[in-house]
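Only a single protein chain was left out; the remaining protein chains are all shown in position.
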Amino acid sequence: MKPSTPLMESLLGERGTRIFLSVLVATAVLVPVLHLTFDAGSPLHLSSYTMTLIGKYMTYALLAVAVDLVWGYCGILSLGHAAFFALGGYAMGMYLMRQIGTRGVYADPILPDFMVFLNWKELPWFWQGFDMFWFAALMVILVPGLLALLFGWLAFRSRVTGVYLSIITQALTYALMLAFFRNDMGFGGNNGLTDFKDILGFGINQPGTRVGLFVASAIALGLGYLACRYITLSRAGRVVQAIRDAESRTRFIGYRVESYKLWVFTFSAVLAGIAGALYVPQVGIINPSEFQPINSIEVVIWVAVGGRGTLYGAVAGAVIVNYAKSYFTAAVPEFWLYALGALFVLVTLFLPRGVVGLADRFTPGSREPVPEAAKA
Amino acid sequence: ADTIKVGVLHSLSGTMAISETTLKDTVLMMIEQQNKKGGVLGKKLEAVVVDPASNWPLFAEKAEQLLVKDKVAVVFGCWTSVSRKSVLPVFEKNNGLLFYPVQYEGEESSKNVFYTGAAPNQQAIPAVDYLMKDIGVKRWVLAGTDYVYPRTTNKILEAYLKAKGVKQEDILINYTPFGHSDWQSIVADIKKFGSAGKKTAVVSTINGDANVPFYKELGNQKISAEDIPVVAFSVGEEELSGIDTKPLVGHLAAWNYFESISTPVNKSFIKEWHAYTKNPKRVTNDPMEAHVIGFNMWVKAVEKAKTIDVAKVTDAMIGIEVPNMTGGTAKMLANHHLTKPVFIGEIRADGQFDVVWKTEGLVPGDAWSDYLPGSKDIEADWVTLKCGNYNTKTKKCSGQNYE
Amino acid sequence: MLTIKSLNQFYGGSHILWDVDMTVPTGSCTCLMGRNGMGKTTLLKCIMGLLPTVSGELLYDDTDLRKISADRRARLGVGYVPQGREIFSQLTVEENLRIGLSASRGKLKEIPEQIFTMFPVLKKMLRRRGGDLSGGQQQQLAIGRAMVLEPKLLILDEPTEGIQPNIVHEIGDIILRLNKEANLTVLLVEQKLPFARRVASEFRIIDKGRIVAADRIAGLTDDLVRHHLTV
Amino acid sequence: MNASTALRQGWQKVFGTGARSERPIAPDTTHGTILYLEDITVSFDGFKALNALTLYVDAGELRCIIGPNGAGKTTMMDVITGKTRPDAGSAWFGQTIDLLTLTEPQIAEAGIGRKFQKPTVFEQHTVLENLELAAAGNKSIWATLFSPLTAVQRDRIDHVLETVRLQDRRDTRAGVLSHGQKQWLEIGMLLMQDAQMLLVDEPVAGMTPQEVERTAELLLSLEGQHSVVVVEHDMNFVRSIARKVTVLHEGHVLAEGTMDQVQNDAKVVEVYLGE
Partner (left out) sequence: MTRPDRQTSVRSRFVLAFMTMLALLPSIASAADANETFAQALKPLATASFQEKQQVIAAIAATRHPNARPVLSALLEGNLHTRDADQRIFIVTEGEEGLALTDPLMLQAAGSAPADEFTKITTNNQLRKALRGLIAGFDLSDPDAEVRLAAVSEMLRTLDEDGVLILRQRVAEESDSKVRSAIETGLALADLDNEDAAVRLAAAVRLEDSLSPDVYNRLKELTGRGDDGAFNEPDDQVRAAAAATVRNIDNWRSIYGGVETLFFGLSLGSVLVLAAIGLAITFGVMGVINMAHGELIMLGAYTTYVMQLLMPSHIGASVVVAIPMAFLVAGTVGILIERGVVRFLYGRPLETLLATFGVSLILQQIVRDIFTANNRPVETPAWMAGSWQINEALSITYNRLYVILFTAVVFTVLLIVLKKTTLGLKVRAVAQNRAMAKSMGVRTEWVDALTFGLGSGIAGVAGVALSQLTNVGPNLGQQYIIDSFMVVVFGGVANLWGTLIGGMSLGVINKVLEPFAGAVLAKILVLIALILFIQRRPRGLFPQKGRAAEG
């Protein structure tokens, strides 16, 4: 790819970014081709399993990029991003649920199955409109966005920072998890939403649809990445990093710290929501365990493993950790926790700047090691 | 391939490992024994074990891996309903074969799944009958973990009790989250509810880890089985082996199998299990029996069909009979559920059960409950109707996810 | 008291101290001077053991300091007043002072009264959090804190920074008195020439990480000052 | 009100950023006084760091403030910049701006810049970026996100870099600068802010005599266009720039006047200067 404009040039003016984007484009093209053009017997065939897996990793990667933006660049350690991810997922899940129509086991034209057998008589108000894709798509953005906006507005306005902020984001996702677990809430309780049939009229298990979802994930990841990269390169990005390092000092030179934080937080929540929305049709289920506090912590860990404060590091971390998980749980199902645990310990001890830090070390001309700011 | 691959999809880590690890071992033991007998269709069986880590989307991923990458002939797996729901589309899409060994809420019958655990009519209803008729219970606490299985079971029970003339004020329903650990208030409430002068019992669909603190609290608040018995549907020998059972003596459980039932089959199974696990104290339980039955049925069906082809095997499955471990016969019905005996046992101090009641004969599993308005018109029949949810009113088959 | 030979120090890739050779005679008050960013603080931190040294020798009397951790250096009698004060901000003034007690050479049980005579403001503020003190008060606390160790060698990094003139003067007196009466060896970094001239007996000038001049204080000529200390 | 204006106003309300390019408020100095502090009292757990402090600063004036450690000088700056809210008293910037009702960034926006006693710069940013961050101009999200620095701003940065002699450090991370270099950088940031009023807390601490001189020159050059309040304990420095000197003691003004007057005030000598 050849950078043509100055904007492109600066966006792509980083080796990691260029590598990441090339790999992404290659993947987005090659995987569908290998999947569709070769049949199952061929050695070149790429199974739908593998494609879906990579698609899933890409949505995780987008989530990781979102977390890296708030944490790596703005210093907001959000332990609640899984909640935004899950909310986006639920919005999409509700759409998919309503697409089932009469094809549910109880053949109710309106009510999803779980409502029928729990004896619900009519569709709750908050399920209205989700039969339309545009509405669901809007909700994918609005629900996480507005929640982040409200929550962030409350928190940043009162200058909640550091661990206090982390813990209340955690409380948020925990509360949402408990709420969504409740069957009375009308989101299918513990089972969540599943048994999807089609999306935009295409059968959800059709190879074509799968490819579509895969490519959509790749595009979302690419665009999300570039948007974040643009932000971090802009002056606003430097303000955001200044806030991370010395919040009150930033105030004294005239920046409205709260507004910047709120904006970054909200933007990042929207990205997380989009990631969740793409995740759900590919894995086929969304349920409250996605809100588990531990999930949010894991996202932070992906970012740390990859290398905090470099967007491509976040991507690398998400893919590496999740691939390791997929691989270990099958290859050494009885011992995989040792392997994963050891990975985390070793990366921390020996790769203080994450996996991409290792790569940079062998790259001449990279910035000198940055002693971490001592604050959370 | 010169082996037949058998997938094992049980959580070995995370919250469900407590229950599921044993099932993995059970399947491995069955495979080992079958291989000693020469395998199936002249080929050895090869286990493919994965760990979905109590993570529901991971269940789907691992299921797909087993079916697509490892190309297993059959999968034994899942415990929670949500994990089953999560893998269901994967099995239907890839035309796999799943044996699901746990008692569950019913309301499902998939072409690709055989349900070897109890449907609600094979556990809950008989248990309530026993309490009502033999114990004279007049007041009911339905306590459960807040998820589909308890919700559905309690819906069914509530309808059933009301049909039997129990008044609304004599039913207390309570839901708690998974892993609920502070039972003080709820147990105190139960105590108060039970002190109104009528014989009271608790029907517990409390799941997994929450049981230990629940029973501890019962013991400490001195609620004895003689005053307010608790009959549980999710507490078996395995769960009791993690609890100090002395204070629980007399509380009840309803299952289709108890380790203490002394039949020759069961005795030899327990012996083999102890030998296989090299642990003479390892207990057996109901879902294990379900897996053993399921496994034997699958072997029989494969031998009958002379192939591992899923379509042929599923056809051959229906009507297959294998002995269960309590002296009866398990038969695979057209709705992919089994016939099962129902036992009520009282907890003993050693963590085993004394059977105090059992059904006369075998109860056929009912996929669609007759006590739920939405499902009483639905039928599952994979022989004549070729449908898992056929509506007898509209004469339509719905919810099929394949072809 | 202190002998430094060909000491080298790096931060990451950049070489900060270049073959530093320097002595601090026992009983002297040696003043280390140099422009901003020349490596004064770095050198003091090396002596204290807060930064690793790459090569060179570091002798304290006859002890090789390089093999010894910072806390042992403190227990051997090296007191340190860092630039920027480095008060334990959430500890009270009293607690800040008590920290050194168990490491003090005399195994003191109580904070010596002498410290409060030197800095009466500390006595008034014993219960206040160190971090709440004003800049100058903190500087006084930092000096007092180092004195609790009853050091043999006292290292002061710009101790008068931010302190009101009459107390600066007093600090000068105190250094002189400790130096003379208690036979305390002092290594001082100081920018203010008059103060340096008043209290120091020796001077060293560091320029771009190298020692470029060393002499009795009398030898600190205007020429040297112009050459090494002006921009 | 149509939907789009409503939306924009909503955005402004939440994110607090209009597309404002000019200063929203500027001090009204028609009476010649730019800062009015009246009866300011600040107490911490009963201890009065400022005790009914009253102080006026004229527009364009260079004012030196001295006083013993703990007299309340830094606290006074905290009050002016919005870091500390006083228990009592009033603080006005010009005739119209009530400082006590504004937030820190609003105060900065109104034209008050500050250099801290302990040098505080953005350690992870380069020297250049530090200056860029401080540069005067629209500081809304919209502006920083979409418009790059103007040529004027860039020239200004180069100029300031030269002034503070950090040209060859422009791409160095500020965190690795020495103490004195950080002092200079912070002064540079203050210059970039182009504030009406500069509060400078101990600018020459840790500087060599020559640098002290240069700082003095710099501050003097600002006189006229800017109002400058300098706190210092270095008497040579104060003497070299002093016009009017205020002495604070125990939270209020002990003396005020020319350097000579103050130097010869017995009380000032006793509590502060010594002999």
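Going by the order they are written in, the chains are A, B, C and D; count residues from 1 in each one.
Operating definition for what follows: contacts are C-beta pairs under 8 Å (C-beta built on N, C-alpha and C of every residue); 3 or more make two chains touch, one makes a residue touch a chain.
Keep in mind the model is a prediction, meaning the values are calculated, not measured.
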Tell me which of A:L36, A:A137 or A:L337 is the one touching the absent chain.
A:L337
Residue among B:P229, B:G294 or B:G399 touching the omitted chain
B:P229
Sole touch to the unshown chain from C:E86, C:E170 or C:D207: residue C:E86
Which of these touches the unseen chain: C:S6, C:T26, C:S55 or C:S102?
C:S102
Residues of chain C in contact with the chain not shown:
48-50, 69-72, 74-75, 80, 82, 86, 88-91, 95, 98-104, 129-132, 145-146, 149
Touching the unshown chain, chain B contributes residues 12-15, 17-18, 21-22, 135-136, 146, 174-177, 179-182, 184-186, 188-189, 192, 195-197, 209, 212-213, 216-217, 219-222, 225-227, 229, 238-239, 241-247, 250, 346, 348-349, 351, 354, 356
Note that chain A touches the absent chain at residues 77, 151, 154-155, 157-161, 163-164, 167-168, 170-172, 174-175, 178-179, 181-182, 247-248, 293-294, 297, 300-301, 304-305, 308, 335, 337-338, 340-345, 347-349, 352, 372, 374-376
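Here, only the chains that are shown with their structure count from here on.
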Please indicate which chain is farthest from chain C, where distance is taken between mean Cα coordinates of the chains.
B
Suppose every chain is reduced to the average of its Cα atoms; which one is closest to the average of all protein Cα atoms?
A
Here the gap between chain B and chain C, centre to centre from mean Cα coordinates and rounded to Å, is 75
Which integer distance in Å separates the CA centroid of chain A from that of chain C?
52
Chain D, residues touching no fewer than two other chains:
none
Two or more partner chains touched - positions in chain C
none
Looking at the complex, which residues from chain C come into contact with chain D?
11, 35-38, 41, 83-84, 121, 128, 132-137, 139-140, 158, 161-170, 191-193, 229-231
Per the contact definition, I'd like the list of chain D residues that touch chain A in the complex.
14-17, 81, 83, 103-105, 108-109, 113-114, 116, 120-125, 129, 132-134, 139-141, 143-149, 173, 175, 189, 193
With touch defined as at the start, can you tell me which chain D residues reach chain C in the complex?
44, 47, 67-71, 73-74, 117-118, 165, 176-181, 183-184, 202, 205-211, 214, 233-235, 271-275
